[in-house]
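First the structure, which I've put down as structure tokens, then a few questions once you've had a look.
Missing here: one protein chain of the complex. Every other protein chain is in place.
By written order: A and B. Residues from 1 in each chain.
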């Protein structure tokens, strides 16, 4: 009896718990409840808007109209402050001729350098109803300009539709154009020169990219880290299949159809050698058109000639191409000196769109001052920060939600400490970022949103989370059952006798031979 | 009575009229609009050893078609398990043919294989699909798709009921493949997938799929074998499989502006030609295959936006030079080192 008791003791009482413990999967506790409570569509940003008018009533009216326009959108909440302009400032604004000077006067009194703020200032002598420049100030003429002002605020400054698209799951058109969020990008300027033996090109790619693109990316260094590079691709030829079109006697151009252009991108990609970099790459290519097919002119999808000072096109999430056409005289001299300002200006316009600064459509009655320098407008930077913060927040939450579902479903994946730490960091960062966004602290919110996004990506793409590496439960039982079941059989059967013996009844089993 | 006749006549007339109008409008809307923004292809050959030459020819034929129709190398992941082209047993070095006439060298002059030899394993394949690659993996070996990508997945090799053999030593089960695709869907790593598999009992591999937007086709149903097409007596092995042979015949007539549809592709190999029944799974695919152009998966779309608004820069910017360029670095004198440790010879010289 003691023998079978000891068998039972060893196998069932000690053995089974020991086996259970040793085949247990190491899983760090995860904040599932917090992850399940995520709701990307509930995040909003609050932003400060100050209305400065000549008298109290104007300020009230303008503020009320703006409030009404923005109360529909739940993605951005404006905190509107009203203030009456001081007499002297009013006088200065009315008398100063130029908008730029007016801006400086306003900037002298109010601090326009704080992120996520905006000033709407009344100024009588305006050519149109509303004027917006590069600083965080918009001028309006009077109360009657209120609808135009509201439209300008909605379509230019705040763009709630784009922000809504950033936090939603499906991609809206703006999201399809811009590069996805990330900590950094490489920007490569490639000069493509198909026939170096026939033409010399005088272009300092290094200085061009460092000066022009460098000035631009320095302004948005809070958002992404940029590395600027340049290269020359010689002897890379592409057949545009351009048809010669004669405009007038002695003047001709070559027409390129739009459906031929994606093939140029494929050809460029073969040699741009982007796959050595770890970060995504923005390609800016200057294609020097050989003299025998110059000038090349692009024709759009409706087969209409594109009239623009420069022939250029871009592709979402890839980059942009500018066609450099040498003039007849440059062809004769065999020396092509491209107009650096114009070409880099085109690249900058493409770069802006690829990084998320949307095209501003025209609003009747309002004037958006054309950009005359490389750096972006200050309120565009704010818009980018808002956009990227929301996008990264939403993406992080989606990743964590699907990761939690995956880990919950497949119960035999090991969750090691690093994954647990990343997930916890991501959850904390997301919460903080959400709070900061609601408070309006944009820079800090973006920082935390990016931190959360990167932590969520790291956790999701962790190489150890491959279900393949671990034994599924049913296979685990399939190995142990044939081994232990025959052993357990007599042991379990003897349990009955054991129980009877413990209770004191004599046990007698006979086997007669 | 007469009014009834007039009424019915006008009814019939208006009906015919609307039908003709809708027919006239139908042609431009014949293709259902797809909303993908880029195309990727994952082409895998899973067999090793010289007698499986035909699987390498299969996958390279698809590679060649897909490249010809526009998908760039940076968006194609090609996995080949064994080297046939430079194999010492290959009487035509650096070539792989898919036809005994030896007209097209599908290996070509600009092939880029991303995973080759021992790297083609079940683990690496699943890691590639789910994105959980080791941290040092270069970009050319990652599947960098996003929510707008249409992916063509082509697998060929030896398979069975519910599994596909990798390199004659391990298998991937249909459940694992379905789980990997589901994880891709969770992370929104694809818009639509077209899955082709050319092995024996191939349709068992797609039966377990449960993620949306997948259209799958297989060269044979469960219980059937996929057969090879013909032998090239100069090379000495079967050089192409039947299903892929007819697929290639079809694809050679497709050009980037083709109007052919997916349903034509799905019907490319009738039982008389393939000797096995081609299986199709379309319940997970939202659109109607007869309205989907074949270039949605085999071609490459790259949206192009013409720029017409360059920025007119007035002042030429000058970037602040970063501090890391230390101009006061003293140039150090360098020298060539001796190429042999003579110092050890002299000290130890006897």
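Here are some notes:
Here is the rule we go by: contacts are C-beta pairs under 8 Å (C-beta built on N, C-alpha and C of every residue); 3 or more make two chains touch, one makes a residue touch a chain.
The rule we apply is simple: contacts and distances are computed from a predicted model.
With the options "Signal peptidase subunit 3", "Ribosome biogenesis regulatory protein", "RILP-like protein 2" or "GPI transamidase component PIG-T" in hand, the undepicted chain maps to the protein name "GPI transamidase component PIG-T" (source: UniProt). If you put the hidden chain back, the residue from A:57, A:91, A:144 or A:200 that touches it is A:200.
Here one chain is not drawn; of A:25, A:41 or A:487, the residue touching it is A:487. Along chain B, the points of touch with the absent chain fall at residues 48-49, 83, 85-86, 92-95, 105, 107-114, 116-119, 136-141, 166-170, 331-342, 344-345, 348-350. Those residues of chain A that touch the chain absent from the view are 1, 3-4, 7, 188, 196-197, 200, 205-206, 209, 227-232, 234-237, 270-271, 273, 275-277, 334, 479, 482-483, 486-487, 490-491, 494, 509-512.
Methods note: only the chains that are shown with their structure count from here on.
Here the spacing of chain A and chain B, counted between their Cα centres, is 27 Å. Contacts from chain A toward chain B in the complex involve residues 169-171, 176-177, 180, 210-212, 214-215, 218, 258-259, 261-263, 265-266, 269-270, 274-278, 298, 300, 306-310, 312-318, 320, 341-342, 344-346, 348-350, 353, 359, 370-375, 398-399, 402, 405-406, 460-463, 465-469. Residue ranges of chain B in contact with chain A, taken from their complex: 37-38, 70, 72-74, 110, 122-123, 126-127, 130-135, 138-140, 146-148, 176, 179, 183, 186-188, 257, 300-320.
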